[in-house]
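Below is one structure, written out as structure tokens; comments come after it.
Right, subunit A next:
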Amino acid sequence: EEVKLGISLGFTGPLESMSPAMAQGAEMAMKEVSDSGKLLGGTTVTGVRGDSTCIDAAAATATVERLITAEKVKGIVGGMCSGEATASLQNVAMPNGIVMVSPSATSPALSTLEDNGLFFRTSPSDARQGEVMTDEIMERGIKSVAVTYTNNDYGKGLADSFAAAFEAKGGKVTINAAHDDGKADYAAEVGALASAGGDALVIAGYVDQGGSGILRGALDTGAFSTFVFPDGMVGEVLEKNFGPEINGSFGQIPSSEGAGKEKFIELAKAAGFDGSSVYSGEAYDAAALMLLAMQAANSTDPAVYKEKIMEIANGPGEKILPGELGKGLELLAAGQDIDYDGASSVELIGAGESAGTFREIEIKDGKIETVKYR
Partner candidate 1 sequence: MIRVENLHKHFGGFHAVDGASLEIAKGSITGLIGPNGAGKSTLFNVIAGVHKPTSGRVTMAGEDITGLSPHELFHKGLLRTFQIAHEFPTMTVRENLMMVPGGQSGETLWNAWFHRARIEKEEAELLKKADEVLDFLTISHLKNERAGNLSGGQKKLLELGRTMMVEARIVFLDEVGAGVNRTLLNTIGDAIVRLNRERGYTFCVIEHDMDFIGRLCDPVIVMAEGKVLAEGPPATIMQNEAVIEAYLGRGLKNKVKAEAATLRNGVAG
Partner candidate 2 sequence: MSTHQPTAAKGGKLRAPAFFAVMAVLIVIEGLSTGWNGALGILNMGLISAILALGVNMQWGYAGLFNTGVVGFIALGGLAPVLVAMPPTAGAMAAGGWRILGALVIAGAVLIAAVWLNGRLKGRAKAAAMIATLVAGFFVYRAVLDPAVDAVQAINPSALGYLGGLGLPVLLAWPVGAALAAGAAWLVGKTALGLRSDYLAVATLGIGEIIVAVLKNEEWLDRGVLNVNGIPRPWPVPYEIDLQNSADFVARAAKLGLDPVTASTIFVKLLYAGLFATVLALLLIGAQLALKSPWGRMMRAIRDNEIAAAAMGKNVTRRHLQIFVLGAAVIGLAGAMMISLDGQMTPASYNPLRYTFLIWVMVIVGGSGNNWGSVLGGLLIWYLWIKAEAWGPEIMAMITAHLGEGAFKQHLVDSAAHMRLIVMGLVLILVLRFSPRGLLPER
Partner candidate 3 sequence: MSFLDASDMTGGYGAADILHGCTLKVEKGQIAVIVGPNGAGKSTAMKAVFGMLKLRAGRVTLDGEDITTLSPQERVRKGMGFVPQVNNVFPTMSVEENLEMGAFIREDDFRETMEQVYALFPILRDKRHQNAGELSGGQRQQVAVGRALMTKPKLLMLDEPTAGVSPIVMDELFDRIIEVARTGISILMVEQNARQALEIADQGYVLVQGANKYTDTGAALMADPEVRRTFLGG
């Protein structure tokens, strides 16, 4: 027997460079499960990729439509960006009763969205990140920052929740200005940010998008020297393209401490991709959660296994890390409980979103170093 999972990510479009590692993460979980031969007595799992474009709601909807109705997938890893994810959830997944687990859609609005219990995410809401970021900045004694965000629901949502949290704790946001991704030039934005001033610049953007452009401009013109990087900005690219220039800057990504993450990175390395790439662990977890839930429910029917996802994620039971999916399946088959921890210390709260452990990072000698987990 074979079961298919859809992978709806933005393979073309503004986040095209982030998507491959995410898809590979999800596919790795599927391969692991298939290879173990323990899912529902030997069912194999294949992933079907679909291009959600990240920005075009209509195209994403059509893609998910194809995955569900033509490819007959039993669940979807995706969508990638909050807007597109919302559209395909409401227009296709819900009417068809298919489970969607998004690794990366982080908009606070998704927390309260009507979803018939079909939508989950392995990443935390940006509301949480705003608080974490506030704490970090405050702890470093910085009292006034300029904020720039990528002009979409993610960027705006994050920037607003951060600004609210920061000001509530007595900080001062000198400017909270959007930048559009994929623009040819960011001189205007940098000029405005510089004029507003501040002790640090928070860039709530994407590292392979406008975020880098702003960073480059701010560095070159000498407008700022300390930067704060939320999830979208933390990536290998940052080390590669900026390195020592941003020493002393810091930030955070949704990620967990410990064994799970490291193990995942190791496995990814063996599979030939970069497991530290943003959200690729979350994608692994998204796929794993669905597959384990199927086993727990003893059914591939989304209407049935959707009930099991929270259980699997939050325990009680034995902790399951990346690479141990076979073991998890076995335990479930034996009727025992598990607590899936995965690559990102999965812990789902509220209506099924990650509680959000964040890894605080700092750039030291041109490298991203982990400071601590929050």
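Note that in this section contacts are C-beta pairs under 8 Å (C-beta built on N, C-alpha and C of every residue); 3 or more make two chains touch, one makes a residue touch a chain; residues count from 1.
In picking the candidates, the idea was that all candidates are chains of the complex that A comes from, given by their letters.
Remember, predicted model here, so these are calculated numbers, not experimental data.
K.L.:
Among 1, 2 or 3, all from the same complex, single out the one that touches subunit A.
P.N.:
In this complex, the candidate that touches subunit A is number 2.
K.L.:
Enumerate the contact residues on subunit A facing candidate 2 in the complex.
P.N.:
11-12, 16, 19-20, 49-51, 55-59, 61-63, 65-66, 68-70, 83-84, 86-87, 90-91, 94-97, 107-109, 111-114, 116, 127, 151-153, 155-157, 160-161, 178, 272
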